[in-house]
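The other protein chains are all here in position, but one chain of the complex has been omitted.
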Amino acid sequence: MSIINSELLRRYLPWGIAAFLIILTMADTVVIEPTINSLASSALQSSTVVGAFVVIISVLLISRIHVRRVSRKRTVIESSVLLISMWGTLVWGFFRLFGAGVGPTSDTTILNIFDMIVSPGDSTVFAILAFFIASAAYRAFRARNLDSAILLVVAILCMLAKAPIGETIFGLGIVKLTDFVLNVANTAGRRVFLMAMILATIALTIRIILGYERGWMGRATE
Amino acid sequence: MSALESLVVLGAAGMTLALLSYLWRENLFFRIAEHAYMGTAIAYGALLSADAALRILQPHLQKGEYIWLLTVVLGILYLFFFAKQYFFLYRYPTAIVMATGIGVSLARGVKTNLLDQARITTLVTDVSSALIAVGVICGIFYFYATMEPKGPLKAVSSVGRWFLMAAFGAQIGLHVMARTSLIIGRIRFLFFEPPANYMIPVAIIMLLIGIFMDYRKKQP
Amino acid sequence: MLSNLSFIGSSFRSGYLMPSVLLITSVVLVGISIYLTINRVIKPTIRRLPAIDAIDEAVGRCAELGKPLHYCPGIGAISHQDSIPGLAIGAYVARKCAELGVRFIFTFMNATIQPIAMDMIQEAYTLVGKADEFRADDVIWLSPRQFAFATGLVGLLSRERPGASLLLGNYAAESLICTEAGFRAGAIQIAGCTNSYQIPYFATTCDYVLISEELQTAGVYISKIPEQVGTIQGQDYIRLLILLLMIVGSIVYSLGIKSLDAFLKM
Partner (left out) sequence: MKGGGWAVQQSENKKTLLQKLQEIDPKWIYLIQLIVISYPLLYPLGLPLGTISSETRGLYGAIDALPEGSIVFHAVCMGPAAAAECQPSLEAILKHDLEKGHKLIFYTDQAPGIPYIEQAMQNVLGASKDHPDYGKLYVNIGYIPQTYTGFSAFAADLFFTGSDVYGNDLRSMEFFKDLPTKTASDFDFGITYGSGNFQWIITYLSDPWGVTCGGGIAAGIAAEAYPFYPQKTPGFLVGLRGGAEYEVLIGKPGYAAAGMDAQSLAHLSIIIMVLIGNVAFLLSKMQGGMQKT
């Protein structure tokens, strides 16, 4: 029993595998060398398949939360709607996939569920945000200092230039000005963010390889 | 338009109006629609992942390369996230998926998003590319964390902040256009796709009932 | 000089020789600075961000007006990279509020935040010697869902009318609703997150905004964990390298010399 619960299997081996795979896939990107490339490509292929199973966790986590909420009578109607719609679609989908070999992309019931619930849901939830932007624009967007003044001016310019009415009212000048702002000021600002993102990834990678970053390992106590 | 198809369109119109009712206030219809959306979206994603994994594994298993079953075993290990004693087994699939993801993204990101972006910034040929170079240099200096900017460097740092603010302004302007297109899509669906438009009067009546009940609740 | 480098280049994927040189130098730079900071060979200091002064002023303003202060680390779970600095700054603000006797209201969405937040605030009050003033019901779990959380926060802000509302952590689409409610309630707002889609909305609706990395830097300035200070010092070395590269590169290129550009393309 001690081998299974040993520190090696619990901590050091997963960490070792992670460090090895990070270095392998980085080397594969940079170097053209048969053994590295073939080893890395099978690592990527198997990681894609393993990664497809990660959705098990979110399905079970969500189910546990909502079953508990139904049993404690907190949000009975909504939680049971979620559980029925999730497990109903899952069971029907798996029955068709493994039973009749009909994938979810060609099964009419799954396609109807997508058209009826998933598609309107996704677009309406984000459509609501446009109303929040409109109300915040009226009640909270204030040019209280130079920074927010620059921001609001550029936002208004983009809104005018990207909508046909801007050009009909203000002529070609507004489009030229906005093109200049987008291609110069916005490009410079966005470039700084792109670079900052990579600096953060470098720092995270080193902390994982050196073992300082254990967040991904889950419960630190074990 | 078969009966099933019109049922699907009516259901979609009901979903759209129930979610839009959040604009009035958070209510039971909104919560039901939101929960139905969350449930089916996760299930749909899970089914597609399973279908894709099966599709990738099938040729290998038919050719007898049973080593590939190891990936299924590793995938099942994710379940140990919920285990008490053998929790650490969950770390093996996580290590593989996270490490390949970081390895692939870092090496390529350093070229495309760090070195190439710096290299392109140096291609100063006219006024605008010179301005871009100034903007990027000041912007990078703005995020310098271990040295207090004093004197002229304080100006460099604030110029960098202005360029960041311009980028945020462009983000808001384009975001307004993005979100407005979504409303346009939804309203077009409700207006012009029969029988979705039958749901509109139903929704208006329910809204009026809601307003009336709210008004009565406010009265002492 | 360029020609004899090409035989190495052949085993490198085209265009990835120089990036791998930069990658190795940055990995070495950050790795060494973490090691040196932990062993106290170098003691880098993180600069005091203007945001920390803004936070102190906001707490002072709440004490002056006798209004409560609202703090929220956002919708992220404890494992989210923004929640960690969000909570570190939260502990600092809780201690400041305990000192000045300002009522500290703490809201959150993800259940994993609750245990850590509860003992973090309790510890802040005991550090200041006012353990009895800690009010457990001021640590409020509004709702586990994004939009219900936003509605709950709007209600709370309009009822409590806090003097300051601090939103530092992981935020997404609901950020606009929260900041609008804070503005309507007349609160000074300081906000920050790394999600670059939400920072613009914070920048227009709030009085002070922490732009992506500044949230991490402010968190490390307060928590002072050696390995994180070392990481930031290492990142600054790379920034210095990139800055020099760009300054020299653009001057050289504008003078018509294109060999540096060709060199970096290898």
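Should a chain be cited, it is by its letter among A, B and C, assigned in written order, with residues numbered from 1 in that chain.
By definition in this document, a contact is a pair of C-beta atoms (placed from the backbone, for glycine too) under 8 Å apart; a residue touches a chain by one contact, two chains touch by 3 or more.
Note that the structure is a prediction, hence the values are computed from the model and not measured.
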| item | value |
| --- | --- |
| Chains on display which the left-out chain touches in the complete complex | A, B, C |
| Absent-chain contact - pick from B:95, B:167 or B:203 | B:167 |
| Absent-chain contact - pick from A:22, A:82, A:182 or A:208 | A:182 |
| Interface with the unshown chain - residue positions in chain A | 29, 37, 41, 44-45, 47-49, 51-52, 103, 105-106, 111, 114-115, 118-123, 125-126, 130-131, 133-135, 137-145, 152, 155-156, 159-160, 162-168, 172, 175, 179, 182-183, 186-187, 190-191, 193-194 |
| Contacts of chain B with the absent chain, listed as residue ranges | 23-24, 41, 44-45, 47-49, 51-53, 55-56, 58-60, 97, 100-101, 104-105, 108-109, 111-113, 116-117, 120, 123, 167, 170-171, 174-188, 191 |
| Those residues of chain C which, in the complete complex, touch the missing chain | 13-16, 54, 57-58, 61, 161, 180, 182-189, 197, 207 |
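Methods note: only the chains that are shown with their structure count from here on.
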| item | value |
| --- | --- |
| Separation of mean Cα positions, chain C and chain A [Å, integer] | 20 |
| Between chain A and chain B, centroid-to-centroid distance (C-alpha), Å | 6 |
| Junction residues of chain B, two or more chains touched | 22, 31, 34, 106-107, 110, 114, 118, 121, 136, 140, 143, 161, 164-165, 168-169, 172, 175 |
| Multi-partner residues of chain A (each touching 2 or more other chains) | 26, 29-30, 126, 129, 133, 147-148, 151-152, 155, 193, 195-196, 199, 202, 205 |
| Chain A-touching residues of chain B, taken from the complex the two chains share | 4, 7-8, 11-13, 15-16, 19-20, 22-23, 28, 31-57, 68, 70-72, 74-76, 78-79, 81-82, 86-88, 90-110, 113-114, 117-118, 121, 128, 131-132, 134-136, 139-140, 142-143, 160-170, 172-177, 179-180, 182-183, 185-186, 189 |
| Touching residues on chain C, where the partner in the complex is chain B | 15-16, 18-20, 22-23, 26, 44-48, 145, 147-148, 151, 196-197, 199-201, 203-204, 211, 213-214, 217, 232-233, 235-236, 239, 242-243, 245-247, 249-250, 252-254, 260-261, 264-265 |
| Touch list for chain B against partner chain C, complex | 22, 25-26, 30-31, 34, 106-107, 110-111, 114-115, 118-119, 121-125, 130, 133, 136-137, 140-141, 143-148, 161, 164-165, 168-169, 171-172, 175 |
